[in-house]
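One chain of protein is taken out of this complex; the other chains stay put.
Presenting subunit A:
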Amino acid sequence: MAHVLQTSFLPSSTSLGLNPISGSKGKSQAFQVKAKIREIFMPALSSTMTEGKIVSWMKSEGDKLSKGESVVVVESDKADMDVESFHEGFLAAIMVEEGGVAAVGSAIALLAETEDEIAEAKAKSQSSSASSAQVVEEKPKPKEEVAQAASVAASVASTVSSTKTVAVGSAVHPASEGGRRIVASPYAKKLAKELKVDLGTVVGTGPMGRIVAKDVEAAAAAGVVAASGHASQQHASPAKAAPVAPGIELGTVVPFTTMQGAVSRNMVESLSVPTFRVGYTITTNALDGLYKKIKSKGVTMTALLAKATALALIQHPVVNSSCRDGNSFTYNSSVNIAVAVAIDGGLITPVLQDADKVDIYTLSRKWKELVDKARAKQLQPHEYNTGTFTLSNLGMFGVDRFDAILPPGTGAIMAVGASQLTVVASKDGHIGMKNQMQVNVTADHRIIYGADLAAFLQTLAKIIEDPKDLTF
(Lines give C-alpha, C1' and ligand atoms only; values in the text may rest on other atoms or scores of the structure.)
Protein backbone atom coordinates (compact mmCIF):
# COMPACT_ATOMS: atom_id res chain seq x y z
CA MET A 1 0.00 0.00 0.00
CA ALA A 2 2.79 2.33 0.97
CA HIS A 3 4.24 2.50 -2.48
CA VAL A 4 0.92 3.50 -3.92
CA LEU A 5 0.60 6.37 -1.54
CA GLN A 6 3.98 7.68 -2.40
CA THR A 7 2.91 8.50 -5.88
CA SER A 8 0.69 11.16 -4.48
CA PHE A 9 3.40 13.44 -3.30
CA LEU A 10 5.23 14.26 -6.40
CA PRO A 11 6.86 17.59 -6.71
CA SER A 12 5.10 19.30 -9.54
CA SER A 13 8.24 19.85 -11.51
CA THR A 14 9.32 16.26 -11.64
CA SER A 15 6.16 14.30 -11.96
CA LEU A 16 6.56 12.19 -14.99
CA GLY A 17 3.50 10.34 -16.02
CA LEU A 18 3.07 8.53 -12.77
CA ASN A 19 -0.07 10.48 -12.36
CA PRO A 20 -1.91 10.80 -15.59
CA ILE A 21 -3.06 14.30 -14.83
CA SER A 22 0.17 15.74 -13.62
CA GLY A 23 2.16 13.99 -16.25
CA SER A 24 2.09 16.82 -18.69
CA LYS A 25 3.57 19.29 -16.29
CA GLY A 26 7.13 18.12 -16.24
CA LYS A 27 8.93 16.55 -19.11
CA SER A 28 12.30 15.63 -17.88
CA GLN A 29 13.53 14.01 -14.78
CA ALA A 30 17.07 14.91 -15.66
CA PHE A 31 16.60 18.63 -15.17
CA GLN A 32 15.19 18.19 -11.74
CA VAL A 33 14.41 21.76 -10.80
CA LYS A 34 14.45 22.10 -7.06
CA ALA A 35 10.81 22.75 -6.37
CA LYS A 36 10.33 24.83 -3.32
CA ILE A 37 6.61 24.63 -3.29
CA ARG A 38 5.28 21.21 -3.98
CA GLU A 39 1.75 20.26 -4.74
CA ILE A 40 0.15 17.46 -2.82
CA PHE A 41 -1.97 15.41 -5.17
CA MET A 42 -5.03 13.31 -4.61
CA PRO A 43 -3.50 9.84 -4.63
CA ALA A 44 -4.86 6.89 -6.53
CA LEU A 45 -5.67 4.50 -3.70
CA SER A 46 -7.04 1.82 -5.94
CA SER A 47 -7.06 1.00 -9.60
CA THR A 48 -10.70 1.97 -9.95
CA MET A 49 -10.47 5.22 -8.05
CA THR A 50 -11.17 8.32 -10.11
CA GLU A 51 -11.81 10.81 -7.36
CA GLY A 52 -11.37 10.92 -3.65
CA LYS A 53 -13.05 12.70 -0.82
CA ILE A 54 -11.08 14.42 1.91
CA VAL A 55 -12.31 12.89 5.15
CA SER A 56 -10.13 14.99 7.39
CA TRP A 57 -6.93 16.95 7.42
CA MET A 58 -4.75 15.71 10.23
CA LYS A 59 -2.57 18.81 9.94
CA SER A 60 -3.50 22.47 9.71
CA GLU A 61 -2.06 25.13 7.48
CA GLY A 62 1.32 26.19 8.80
CA ASP A 63 2.07 22.87 10.50
CA LYS A 64 5.45 21.33 9.98
CA LEU A 65 5.46 17.96 8.30
CA SER A 66 8.15 15.40 8.49
CA LYS A 67 8.64 12.71 5.90
CA GLY A 68 6.28 9.80 6.42
CA GLU A 69 3.89 11.66 8.65
CA SER A 70 0.17 11.27 8.03
CA VAL A 71 -1.31 14.44 6.64
CA VAL A 72 -4.76 13.71 5.38
CA VAL A 73 -7.38 11.00 5.44
CA VAL A 74 -8.79 10.26 2.02
CA GLU A 75 -11.91 8.29 1.27
CA SER A 76 -11.59 6.35 -1.94
CA ASP A 77 -14.26 4.28 -3.59
CA LYS A 78 -13.48 1.54 -1.08
CA ALA A 79 -11.91 2.72 2.14
CA ASP A 80 -10.54 5.63 4.08
CA MET A 81 -6.82 5.80 4.16
CA ASP A 82 -4.17 7.90 5.78
CA VAL A 83 -1.94 9.58 3.27
CA GLU A 84 1.61 10.21 4.33
CA SER A 85 3.85 13.04 3.33
CA PHE A 86 6.64 12.05 1.02
CA HIS A 87 8.63 15.19 1.74
CA GLU A 88 9.52 17.41 4.62
CA GLY A 89 8.17 20.90 4.81
CA PHE A 90 5.27 23.01 5.92
CA LEU A 91 1.67 22.50 5.00
CA ALA A 92 1.27 25.87 3.34
CA ALA A 93 -2.23 25.82 1.95
CA ILE A 94 -5.13 23.42 1.97
CA MET A 95 -6.86 23.64 -1.39
CA VAL A 96 -9.60 21.11 -0.85
CA GLU A 97 -11.36 21.39 2.46
CA GLU A 98 -12.69 18.48 4.50
CA GLY A 99 -15.68 17.00 2.77
CA GLY A 100 -14.39 18.18 -0.58
CA VAL A 101 -13.88 15.92 -3.55
CA ALA A 102 -10.94 16.05 -5.90
CA ALA A 103 -10.05 14.07 -8.97
CA VAL A 104 -7.13 11.69 -8.71
CA GLY A 105 -3.97 13.60 -9.52
CA SER A 106 -5.33 17.04 -8.84
CA ALA A 107 -3.66 19.17 -6.23
CA ILE A 108 -5.27 19.15 -2.81
CA ALA A 109 -2.70 21.13 -0.85
CA LEU A 110 0.63 22.86 -1.16
CA LEU A 111 3.74 21.96 0.72
CA ALA A 112 6.33 24.69 1.27
CA GLU A 113 9.90 23.83 1.99
CA THR A 114 10.48 26.69 4.38
CA GLU A 115 8.25 28.76 6.53
CA ASP A 116 8.98 31.85 4.44
CA GLU A 117 7.39 30.29 1.41
CA ILE A 118 4.06 29.69 3.07
CA ALA A 119 2.68 33.05 2.01
CA GLU A 120 3.83 32.54 -1.53
CA ALA A 121 2.22 29.12 -1.59
CA LYS A 122 -1.01 30.52 -0.28
CA ALA A 123 -1.15 33.06 -3.05
CA LYS A 124 -0.54 30.31 -5.52
CA SER A 125 -3.28 28.20 -4.07
CA GLN A 126 -5.85 30.95 -4.36
CA SER A 127 -5.24 31.32 -8.03
CA SER A 128 -5.49 27.65 -8.77
CA SER A 129 -7.81 26.16 -6.23
CA ALA A 130 -10.94 27.25 -7.98
CA SER A 131 -10.11 25.25 -11.02
CA SER A 132 -8.49 22.23 -9.57
CA ALA A 133 -11.08 20.99 -7.19
CA GLN A 134 -14.69 21.30 -6.49
CA VAL A 135 -15.88 21.36 -2.96
CA VAL A 136 -19.10 19.54 -2.63
CA GLU A 137 -21.35 21.12 -0.12
CA GLU A 138 -23.94 18.94 1.45
CA LYS A 139 -23.00 15.94 -0.53
CA PRO A 140 -26.40 14.40 -1.10
CA LYS A 141 -26.50 11.22 0.85
CA PRO A 142 -28.69 8.51 -0.61
CA LYS A 143 -31.51 9.17 1.72
CA GLU A 144 -34.41 6.91 1.06
CA GLU A 145 -37.14 9.43 1.28
CA VAL A 146 -35.38 11.92 -0.87
CA ALA A 147 -34.39 9.56 -3.57
CA GLN A 148 -37.90 8.39 -4.06
CA ALA A 149 -39.52 11.74 -3.73
CA ALA A 150 -37.47 12.78 -6.62
CA SER A 151 -38.36 9.90 -8.81
CA VAL A 152 -41.77 11.28 -9.44
CA ALA A 153 -42.59 13.32 -12.42
CA ALA A 154 -42.77 17.03 -12.48
CA SER A 155 -46.42 16.79 -11.84
CA VAL A 156 -47.67 17.46 -8.39
CA ALA A 157 -50.77 16.14 -6.80
CA SER A 158 -53.56 16.53 -4.43
CA THR A 159 -52.41 16.88 -0.94
CA VAL A 160 -50.67 20.13 -0.40
CA SER A 161 -49.83 20.28 3.22
CA SER A 162 -49.63 23.48 5.11
CA THR A 163 -46.26 25.00 5.67
CA LYS A 164 -44.90 23.83 8.94
CA THR A 165 -43.86 26.59 11.24
CA VAL A 166 -40.68 26.23 13.12
CA ALA A 167 -41.07 26.32 16.82
CA VAL A 168 -38.00 27.01 18.81
CA GLY A 169 -36.95 25.15 21.90
CA SER A 170 -40.27 23.48 22.31
CA ALA A 171 -38.86 20.02 22.84
CA VAL A 172 -40.67 18.61 25.81
CA HIS A 173 -38.18 15.93 26.63
CA PRO A 174 -38.20 15.49 30.39
CA ALA A 175 -34.45 15.81 30.63
CA SER A 176 -34.18 18.71 28.26
CA GLU A 177 -34.54 21.18 31.10
CA GLY A 178 -37.21 23.21 29.46
CA GLY A 179 -35.55 23.29 26.09
CA ARG A 180 -32.16 24.46 27.24
CA ARG A 181 -30.64 21.12 26.46
CA ILE A 182 -31.04 19.54 23.09
CA VAL A 183 -31.93 15.87 23.15
CA ALA A 184 -31.25 14.26 19.80
CA SER A 185 -30.58 10.68 18.77
CA PRO A 186 -27.13 9.70 17.45
CA TYR A 187 -28.30 9.51 13.85
CA ALA A 188 -30.20 12.79 14.14
CA LYS A 189 -26.99 14.46 15.28
CA LYS A 190 -25.04 12.96 12.42
CA LEU A 191 -27.65 14.02 9.89
CA ALA A 192 -27.85 17.51 11.33
CA LYS A 193 -24.14 17.93 10.88
CA GLU A 194 -24.29 16.59 7.37
CA LEU A 195 -27.31 18.62 6.31
CA LYS A 196 -26.10 21.66 8.24
CA VAL A 197 -29.23 21.85 10.32
CA ASP A 198 -29.09 23.68 13.63
CA LEU A 199 -30.60 21.25 16.12
CA GLY A 200 -31.73 24.18 18.26
CA THR A 201 -34.32 25.01 15.63
CA VAL A 202 -35.71 21.51 15.24
CA VAL A 203 -38.83 20.26 16.93
CA GLY A 204 -38.46 16.75 18.24
CA THR A 205 -41.24 14.31 17.47
CA GLY A 206 -39.49 11.17 18.75
CA PRO A 207 -40.13 9.42 22.05
CA MET A 208 -40.63 12.03 24.74
CA GLY A 209 -39.94 14.89 22.39
CA ARG A 210 -36.52 13.69 21.34
CA ILE A 211 -35.21 14.91 18.00
CA VAL A 212 -34.92 11.96 15.64
CA ALA A 213 -33.57 11.62 12.12
CA LYS A 214 -36.83 12.40 10.35
CA ASP A 215 -37.17 15.67 12.26
CA VAL A 216 -33.80 16.74 10.96
CA GLU A 217 -34.73 15.67 7.45
CA ALA A 218 -37.97 17.56 7.71
CA ALA A 219 -36.15 20.62 8.93
CA ALA A 220 -33.65 20.37 6.12
CA ALA A 221 -36.37 19.89 3.55
CA ALA A 222 -38.33 22.81 4.89
CA GLY A 223 -35.34 24.99 4.31
CA VAL A 224 -35.03 26.24 7.81
CA VAL A 225 -31.33 25.74 7.69
CA ALA A 226 -30.56 29.34 8.18
CA ALA A 227 -33.17 29.98 10.81
CA SER A 228 -31.63 32.15 13.40
CA GLY A 229 -33.40 30.48 16.24
CA HIS A 230 -35.16 33.50 17.65
CA ALA A 231 -38.77 33.06 18.46
CA SER A 232 -39.41 36.71 17.74
CA GLN A 233 -38.95 36.09 14.05
CA GLN A 234 -42.12 34.17 13.95
CA HIS A 235 -44.17 36.98 15.31
CA ALA A 236 -42.78 39.37 12.79
CA SER A 237 -44.98 37.79 10.19
CA PRO A 238 -44.34 38.89 6.66
CA ALA A 239 -46.19 41.99 5.58
CA LYS A 240 -49.11 41.23 3.36
CA ALA A 241 -47.79 43.44 0.60
CA ALA A 242 -47.45 40.80 -2.02
CA PRO A 243 -48.74 37.25 -2.33
CA VAL A 244 -45.29 35.85 -1.80
CA ALA A 245 -45.16 32.46 -0.19
CA PRO A 246 -44.00 32.75 3.41
CA GLY A 247 -40.39 31.98 4.09
CA ILE A 248 -39.13 32.95 0.67
CA GLU A 249 -36.81 35.89 0.50
CA LEU A 250 -36.89 37.42 -2.94
CA GLY A 251 -33.68 38.20 -4.72
CA THR A 252 -31.72 35.47 -2.98
CA VAL A 253 -30.09 32.36 -4.33
CA VAL A 254 -31.00 29.32 -2.26
CA PRO A 255 -29.06 26.11 -2.74
CA PHE A 256 -31.04 22.93 -3.30
CA THR A 257 -32.00 20.99 -0.23
CA THR A 258 -31.06 17.35 -0.44
CA MET A 259 -34.56 16.48 -1.54
CA GLN A 260 -34.54 19.10 -4.25
CA GLY A 261 -31.09 17.96 -5.30
CA ALA A 262 -32.34 14.41 -5.64
CA VAL A 263 -35.38 15.56 -7.63
CA SER A 264 -33.09 17.45 -9.93
CA ARG A 265 -30.84 14.44 -10.52
CA ASN A 266 -33.73 12.12 -11.18
CA MET A 267 -35.32 14.55 -13.60
CA VAL A 268 -32.11 14.78 -15.56
CA GLU A 269 -31.78 11.01 -15.49
CA SER A 270 -35.24 10.66 -16.98
CA LEU A 271 -33.92 12.38 -20.11
CA SER A 272 -32.09 9.20 -21.03
CA VAL A 273 -35.38 7.36 -21.44
CA PRO A 274 -37.15 7.70 -24.80
CA THR A 275 -40.71 8.55 -23.84
CA PHE A 276 -43.91 9.29 -25.76
CA ARG A 277 -47.41 10.25 -24.75
CA VAL A 278 -50.91 9.07 -25.51
CA GLY A 279 -53.99 10.96 -24.34
CA TYR A 280 -57.58 9.85 -23.89
CA THR A 281 -60.84 11.46 -22.87
CA ILE A 282 -62.95 9.46 -20.43
CA THR A 283 -66.53 10.09 -19.44
CA THR A 284 -66.85 10.04 -15.68
CA ASN A 285 -70.60 10.34 -14.99
CA ALA A 286 -70.82 6.76 -13.79
CA LEU A 287 -67.69 7.09 -11.72
CA ASP A 288 -68.91 10.34 -10.18
CA GLY A 289 -72.18 8.61 -9.35
CA LEU A 290 -70.42 5.73 -7.70
CA TYR A 291 -68.19 8.11 -5.78
CA LYS A 292 -71.20 10.00 -4.42
CA LYS A 293 -72.75 6.75 -3.32
CA ILE A 294 -69.77 5.33 -1.41
CA LYS A 295 -68.09 8.57 -0.36
CA SER A 296 -69.71 8.29 3.05
CA LYS A 297 -67.91 5.01 3.58
CA GLY A 298 -64.60 6.82 3.40
CA VAL A 299 -63.84 6.04 -0.22
CA THR A 300 -61.71 8.67 -1.94
CA MET A 301 -61.45 9.56 -5.62
CA THR A 302 -57.74 8.79 -5.52
CA ALA A 303 -58.48 5.26 -4.37
CA LEU A 304 -61.12 4.81 -7.08
CA LEU A 305 -58.74 5.99 -9.79
CA ALA A 306 -55.95 3.82 -8.46
CA LYS A 307 -58.25 0.82 -8.37
CA ALA A 308 -59.49 1.41 -11.91
CA THR A 309 -55.93 1.81 -13.15
CA ALA A 310 -54.84 -1.35 -11.38
CA LEU A 311 -57.69 -3.36 -12.90
CA ALA A 312 -56.74 -2.10 -16.34
CA LEU A 313 -53.08 -2.88 -15.75
CA ILE A 314 -53.67 -6.56 -14.98
CA GLN A 315 -55.10 -6.87 -18.49
CA HIS A 316 -52.08 -5.10 -19.94
CA PRO A 317 -49.03 -6.33 -18.02
CA VAL A 318 -46.67 -4.66 -20.47
CA VAL A 319 -47.78 -1.23 -19.26
CA ASN A 320 -46.94 -2.36 -15.72
CA SER A 321 -43.48 -3.51 -16.75
CA SER A 322 -40.21 -1.64 -16.57
CA CYS A 323 -36.91 -1.56 -18.37
CA ARG A 324 -33.98 -1.40 -16.01
CA ASP A 325 -31.00 -2.23 -18.17
CA GLY A 326 -31.92 -1.25 -21.68
CA ASN A 327 -31.95 -4.90 -22.75
CA SER A 328 -34.93 -6.54 -21.14
CA PHE A 329 -38.47 -6.17 -19.89
CA THR A 330 -39.16 -6.73 -16.21
CA TYR A 331 -42.75 -7.85 -15.85
CA ASN A 332 -43.60 -6.82 -12.32
CA SER A 333 -45.42 -9.45 -10.30
CA SER A 334 -47.64 -7.06 -8.43
CA VAL A 335 -49.54 -3.96 -9.40
CA ASN A 336 -48.35 -1.21 -7.07
CA ILE A 337 -49.85 2.18 -7.82
CA ALA A 338 -47.71 5.10 -6.71
CA VAL A 339 -49.56 8.37 -6.31
CA ALA A 340 -47.67 11.63 -6.28
CA VAL A 341 -48.26 13.81 -3.24
CA ALA A 342 -46.85 17.27 -2.68
CA ILE A 343 -45.30 17.72 0.71
CA ASP A 344 -43.28 20.46 2.31
CA GLY A 345 -40.30 21.20 0.17
CA GLY A 346 -40.79 18.41 -2.29
CA LEU A 347 -43.00 15.59 -3.34
CA ILE A 348 -43.29 11.93 -2.57
CA THR A 349 -45.10 8.95 -3.99
CA PRO A 350 -46.84 6.77 -1.42
CA VAL A 351 -47.56 3.39 -2.92
CA LEU A 352 -50.85 1.50 -2.85
CA GLN A 353 -49.52 -2.01 -2.98
CA ASP A 354 -51.43 -4.74 -4.80
CA ALA A 355 -54.11 -2.22 -5.73
CA ASP A 356 -55.68 -4.80 -8.06
CA LYS A 357 -56.28 -7.24 -5.19
CA VAL A 358 -57.19 -4.99 -2.26
CA ASP A 359 -60.85 -3.96 -2.02
CA ILE A 360 -61.78 -0.32 -2.48
CA TYR A 361 -62.60 0.34 1.18
CA THR A 362 -59.33 -1.06 2.46
CA LEU A 363 -57.54 0.77 -0.30
CA SER A 364 -59.13 4.07 0.79
CA ARG A 365 -58.17 3.53 4.40
CA LYS A 366 -54.67 2.61 3.35
CA TRP A 367 -54.44 5.76 1.29
CA LYS A 368 -55.46 7.97 4.16
CA GLU A 369 -52.89 6.30 6.36
CA LEU A 370 -50.15 6.78 3.76
CA VAL A 371 -50.95 10.45 3.30
CA ASP A 372 -50.85 11.05 7.04
CA LYS A 373 -47.54 9.27 7.23
CA ALA A 374 -46.18 11.18 4.25
CA ARG A 375 -47.06 14.48 5.87
CA ALA A 376 -45.37 13.39 9.08
CA LYS A 377 -42.42 12.16 6.98
CA GLN A 378 -42.79 8.76 8.49
CA LEU A 379 -43.14 6.70 5.34
CA GLN A 380 -41.08 3.54 5.33
CA PRO A 381 -39.01 2.91 2.21
CA HIS A 382 -41.29 0.13 0.98
CA GLU A 383 -44.20 2.52 1.26
CA TYR A 384 -42.80 4.91 -1.32
CA ASN A 385 -40.31 3.13 -3.53
CA THR A 386 -42.11 0.04 -4.71
CA GLY A 387 -44.44 1.65 -7.25
CA THR A 388 -44.77 0.00 -10.64
CA PHE A 389 -47.05 2.63 -12.20
CA THR A 390 -47.51 6.23 -11.15
CA LEU A 391 -50.62 8.38 -10.99
CA SER A 392 -50.43 12.12 -10.86
CA ASN A 393 -53.62 14.10 -10.42
CA LEU A 394 -53.86 17.88 -10.70
CA GLY A 395 -57.60 17.87 -11.26
CA MET A 396 -58.35 19.52 -7.96
CA PHE A 397 -56.63 22.68 -9.18
CA GLY A 398 -58.90 22.83 -12.21
CA VAL A 399 -56.11 21.73 -14.53
CA ASP A 400 -57.77 20.04 -17.51
CA ARG A 401 -54.69 18.44 -19.03
CA PHE A 402 -50.98 18.23 -18.43
CA ASP A 403 -47.91 16.17 -19.14
CA ALA A 404 -45.91 14.12 -16.65
CA ILE A 405 -42.26 13.09 -16.67
CA LEU A 406 -41.57 9.38 -16.36
CA PRO A 407 -39.95 8.44 -13.04
CA PRO A 408 -36.78 6.45 -13.78
CA GLY A 409 -37.22 2.75 -13.15
CA THR A 410 -40.88 2.55 -14.07
CA GLY A 411 -42.64 2.01 -17.35
CA ALA A 412 -45.40 4.59 -17.35
CA ILE A 413 -47.03 7.48 -15.51
CA MET A 414 -50.55 8.80 -15.99
CA ALA A 415 -51.41 12.49 -15.66
CA VAL A 416 -55.05 12.98 -14.67
CA GLY A 417 -56.87 16.25 -15.34
CA ALA A 418 -60.09 17.61 -13.86
CA SER A 419 -63.42 16.11 -14.74
CA GLN A 420 -65.43 18.85 -16.43
CA LEU A 421 -68.93 19.22 -17.73
CA THR A 422 -68.64 19.05 -21.52
CA VAL A 423 -70.99 19.29 -24.46
CA VAL A 424 -70.79 15.96 -26.21
CA ALA A 425 -72.23 14.64 -29.44
CA SER A 426 -73.49 11.12 -28.95
CA LYS A 427 -73.51 8.36 -31.53
CA ASP A 428 -77.16 8.73 -32.24
CA GLY A 429 -76.64 12.35 -33.29
CA HIS A 430 -77.88 13.99 -30.14
CA ILE A 431 -76.03 16.62 -28.20
CA GLY A 432 -75.70 16.08 -24.50
CA MET A 433 -73.79 17.14 -21.40
CA LYS A 434 -71.32 14.78 -19.88
CA ASN A 435 -68.57 14.91 -17.29
CA GLN A 436 -65.32 14.19 -19.03
CA MET A 437 -61.71 14.07 -17.91
CA GLN A 438 -58.54 13.91 -19.91
CA VAL A 439 -55.78 11.52 -19.03
CA ASN A 440 -52.34 11.56 -20.59
CA VAL A 441 -49.94 8.65 -20.19
CA THR A 442 -46.18 9.05 -20.58
CA ALA A 443 -44.41 5.77 -21.25
CA ASP A 444 -40.99 4.28 -21.97
CA HIS A 445 -41.04 3.46 -25.67
CA ARG A 446 -38.28 0.89 -25.33
CA ILE A 447 -40.81 -1.50 -23.86
CA ILE A 448 -44.27 0.04 -24.24
CA TYR A 449 -45.48 0.88 -27.73
CA GLY A 450 -48.29 3.11 -28.92
CA ALA A 451 -50.74 0.27 -29.44
CA ASP A 452 -50.06 -1.03 -25.93
CA LEU A 453 -50.95 2.30 -24.40
CA ALA A 454 -53.95 2.77 -26.63
CA ALA A 455 -55.33 -0.62 -25.67
CA PHE A 456 -54.63 0.02 -22.00
CA LEU A 457 -56.44 3.38 -22.14
CA GLN A 458 -59.39 1.84 -23.90
CA THR A 459 -59.67 -0.75 -21.14
CA LEU A 460 -59.31 1.93 -18.49
CA ALA A 461 -62.03 4.03 -20.11
CA LYS A 462 -64.37 1.01 -20.17
CA ILE A 463 -63.75 0.35 -16.49
CA ILE A 464 -64.31 3.96 -15.50
CA GLU A 465 -67.36 4.36 -17.68
CA ASP A 466 -68.86 1.19 -16.23
CA PRO A 467 -67.36 1.14 -12.74
CA LYS A 468 -69.29 -1.74 -11.16
CA ASP A 469 -66.10 -3.84 -10.96
CA LEU A 470 -64.42 -1.26 -8.76
CA THR A 471 -66.41 -2.28 -5.71
CA PHE A 472 -66.23 -6.00 -6.53
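Here is the rule we use: a residue touches a chain if its C-beta (ideal position, glycine included) is under 8 Å from a C-beta of that chain, and two chains touch if they have at least 3 such contacts; residues count from 1.
To be clear about the criterion, contacts and distances are computed from a predicted model.
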*"AP-3 complex subunit delta", "dihydrolipoyl dehydrogenase", "Retinoic acid receptor responder 1" or "Septin-12 isoform X1" - which is the UniProt name of the missing chain*: "dihydrolipoyl dehydrogenase"
*Taking the entire complex into account, which one of A:K53, A:R210 or A:R375 touches the absent chain?*
A:R210
*In the complete assembly, which of A:K189, A:R365, A:R401 or A:H445 touches the absent chain?*
A:K189
_Absent-chain contact - pick from A:P255, A:P381 or A:G450_ = A:P381
*Residue-wise, where is subunit A in contact with the chain that is not depicted?*
1-2, 46, 55, 78-80, 142, 173-175, 181, 183, 185-187, 189-190, 206-208, 210, 212-213, 380-382, 386
